[in-house]
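All protein chains of the complex are present and in place, except for one that has been dropped.
Chains here go by letter, A, B and C, matching the order in which they are written, and residues are numbered from 1 within each.
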Amino acid sequence: MREISYRQAIQEALWEEMGRDPEMLIFGEDIGLYGGAYAITKGMQEEFGPERVRDTPISEAGTVGIAAGASVVGARSVVEIMYIDFITLAMDQIVNQVAKMRYMFGGKVEVPLVLRTQGGAGRSSAAQHSQSLERWFLGVPGLKVVMPATPYDAKGLLKTAIRDSNPVIFIEHKLLYNTKGQVPSEEYTIPLGQAEVKKEGADLTIISYSRMLLYALEAANKLKEYGIDAEVLDLRSLQPLDRETLVASVKKTRCALVVEEGCKTGGVGAEISAILTENCFRGLKSPVRRVAGEDVPIPCSPVLEKAAIPSVDQIVRAALNSQKYQKQI
Amino acid sequence: MREISYRQAIQEALWEEMGRDPEMLIFGEDIGLYGGAYAITKGMQEEFGPERVRDTPISEAGTVGIAAGASVVGARSVVEIMYIDFITLAMDQIVNQVAKMRYMFGGKVEVPLVLRTQGGAGRSSAAQHSQSLERWFLGVPGLKVVMPATPYDAKGLLKTAIRDSNPVIFIEHKLLYNTKGQVPSEEYTIPLGQAEVKKEGADLTIISYSRMLLYALEAANKLKEYGIDAEVLDLRSLQPLDRETLVASVKKTRCALVVEEGCKTGGVGAEISAILTENCFRGLKSPVRRVAGEDVPIPCSPVLEKAAIPSVDQIVRAALNSQKYQKQI
Amino acid sequence: MDPKVEKELYSMMLLIRRFEEKVLEVFSFGKLAGRMFHVCIGQEAVPTGVCSVLKPDDYITSTHRGHGHFIAKNADLKRMMAELYGKATGYCKGKGGSMHIADIELGHLGANGIVGGSFGIATGAAYASAFRRDKRVTVCFFGEGAANQGIFHESLNMAGLWKLPIVYVCENNFYALSTPLERSSATETLAERAAAYDMPGQVVDGMDVAAVRKAALEAVNRARAGEGPTLLECQTYRFYGHSRGDGSVYRTKEEEEFWKARCPVKTFGERLVAEGKLSLQEMEELEKDIEERLAEACAFADESPYPSLDSLYEDVFVEGSGN
Partner (left out) sequence: MDPKVEKELYSMMLLIRRFEEKVLEVFSFGKLAGRMFHVCIGQEAVPTGVCSVLKPDDYITSTHRGHGHFIAKNADLKRMMAELYGKATGYCKGKGGSMHIADIELGHLGANGIVGGSFGIATGAAYASAFRRDKRVTVCFFGEGAANQGIFHESLNMAGLWKLPIVYVCENNFYALSTPLERSSATETLAERAAAYDMPGQVVDGMDVAAVRKAALEAVNRARAGEGPTLLECQTYRFYGHSRGDGSVYRTKEEEEFWKARCPVKTFGERLVAEGKLSLQEMEELEKDIEERLAEACAFADESPYPSLDSLYEDVFVEGSGN
């Protein structure tokens, strides 16, 4: 084990998989000499050549289409979309082409494509560079959606995503790149679709993923002061979603809180809440609560931006409310 | 009152509003001489001229952008996107521009734009012409989302949507165009954001919108045979969402079922379920259930297509299960 | 041209024509899945001429008006018809239908219900070929209406920039649904847009299969030689409406007659007969043979079962991958 950053973890996964599969291609804006907006592909073009690490014009739709075409004929591809906000430009290619091709063609094609991007707020980059749009891909059968929170998960999941014969949307968080964690030097992969209990607990389950997982863990820590023993669950992959682990945890704690960064309305938390209601209704001691971003575009000004996304305090408060509710019952 | 079709109701709304506001513009593919893929704008170009009823090239993104630009400088615009499936091509314009402009500009702009489109399955048109994508716009602050189920609502809501100074996504259903209903000859409008109880009942609330409302009403009828008195709620507008009416109904019946045509995962039903859990937890006698489309792309073959979306029977069965669950408690 | 090739071209065009007529016929009997069928009657010279110069492992992408492309790429008529019927034995197990038919093994990377949806995919297949140096060529078929989509621009720019082995074949039938070219494009021809992508653009008589074949051969050779992409604008006409139920109110009878007089199948057949390369008897035999094959295809489709309900959940994902 060594301590490396989330950025390094992703870099390692890409380098190792590029080494493993000589036909693997990477496409994206400024990913060559420049190394990408978040320096993920730095040095890769020198190592693997400009054909395999392909700088593209600012043409998100065409680029995703091209990567899809290459994948369909067997050249496993990774596309970097600089900000998830720009994925809006490639929605047709992702949703109508990439996701549906296998089904529409009766299972006669594989689309081994990974679409890497990063989302989230926290840098005062305003409404078009700060969104959390993962929710859109939950209802698009044919896509997998992975959102790692730690360097360990980022590396292991990205490697699996690349080897997967299905299209995967792999969403990083801009504020996680510099976070650090233990990562083995040896080769490993992590299966997609397995949530992980990052902290065990008995009183309530805080469900989260990506950067909000770190907040959830912090909140769990603070909750100890109130004598509350929170379990923290990291979904890691939103599609497939690990219902078993989710339901098992909540059946145990009988109280759940979902934390996500994106707008509350129509978010991932809604789906989790609905699933928990469907599966744990009888056991629940208090209603599933959602802590999520406000239903506003992300404002530029840092004071406002901060207020637009969840805080650790909000999570703590929601957890306390859940516990209070239980006592009243 | 006269009986007219959903199609006619929409036509009337457009004609009346075009007459009312001489600067109002309509943009879309084949909307002129041809009258649009679903014949909504038939005759309008002749009446209002080719500048106001503008045939556009097959350029969905550019067309939405142009309509947005015209709206921003005060020319109220309606865009017809032939199928909601093609809205994927205009997502950047809708989500990053239209929806956020007012907020980003500090409230200094109005975007009086209506994006009319139609969705849904039922004509064996396969995966790229049958989707229910309204869910995507729930988490996009700045947009309103309206989905009428009846001719009366279609006309009244479309007129309000056009007069609204905010951008509105107005989603029709391809299988509703020929349905009929009572519509007054006199001018009327319906405020956005008000759900309506389409049938009162005491035992459970079936919540739905658009075409699935008709299924919900049919199911409610059948449930009578089982001695179950279902209330049927039509959301009509998903954004703003009428939480009050929703919560009031479920507080009364203490049992809820949400029916939507789109894929279950991450759908509108998830949000409704989460809201009901948050607001009615104590009173609920059984878990909020979702009847929704299967998590698959819509297949072409009619036998499969039919199985991919909800049926009246499924709604009845889900309602019966809810009631059985209650007895067990 | 080799008379054998000429006969093949004629017979392929005839096959496409008769296939499409059969589609209209069985459609009217209510046999097909859905209502979205866009036949290419009148346009047969384009797929025929273009695919006649392709190797079996070359790639094509197709459109909503794609039956001709697939037949010319040697589709099995039975499985094709079965797909149009929505049957389990179809190319896509009934899930795709007319607008999404595909067969990767035949190098057919998919019809598309999204106008312009295939530009990127085709360009990406060509990208992979260039990278692998596998000498394959990709042909991207599209209608002139599709050329107004943004992804046309994005894809052709990249293909021109990277000199990819691809031929963009525009089937300019002068209408996109009801919209005439002159009301959808700022330029009079599509070919003249090629300059913006540093590739040759050429207007081709799309009613003359020989002309199409000649232009396609040059373009495919260029691509195979690594000299980059070409944009071919094949001017043609669809004799019927956009799809069933479209009465073509937006076109004049005169215009339709003008083009119908140039019917690619009829004119080419007559030429071959006049030049003594095809006898009337051979023509009749061809017709009979095609009729039989189509009857067989329909019988196959008719007798095939509809997909089982279980299959609804299959083929969303490659199973067992990602673990």
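Throughout what follows, contacts are C-beta pairs under 8 Å (C-beta built on N, C-alpha and C of every residue); 3 or more make two chains touch, one makes a residue touch a chain.
Computed from a predicted structure; not experimentally measured.
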Going by the stated contact criterion, tell me the shown chains that border the hidden chain. A, B, C
Going by the contact rule already stated, which one of B:R116, B:K144 or B:R236 would touch the omitted chain in the full complex? B:K144
Contact with the hidden chain (one of C:K73, C:R193, C:R222 or C:R238): C:R193
Kindly state which of the options C:I41, C:I151, C:V203 or C:A219 is in contact with the chain not pictured. C:I151
In the whole complex, what residues of subunit A lie against the chain that is missing from view? 29-30, 32-34, 37, 55-62, 85-86, 89, 123-129, 294-297, 299-304, 307-308
Touching the unshown chain, subunit C contributes residues 148-154, 156-161, 183-187, 192-193, 195-199
Touching the missing chain, which residues of subunit B? 23, 25, 51-52, 54, 56-57, 59, 61-75, 77, 92-93, 96-97, 101-110, 141-142, 144, 160-161, 163-166, 168, 191-193
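The working rule: only the chains that are shown with their structure count from here on.
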Mind checking the centre-to-centre distance between subunit B and subunit C? Centres are C-alpha means, answer in whole Å. 36
Between subunit A and subunit C, tell me the centre distance in angstrom, where each centre is the average of that chain's C-alpha atoms. 40
Any chance you could list the residues of subunit A touching two or more other chains? 61, 92, 96, 103-104, 141-142
Within subunit C, the set of residues that touch 2 or more other chains is 92, 94-96, 100, 112-114, 117, 150, 316
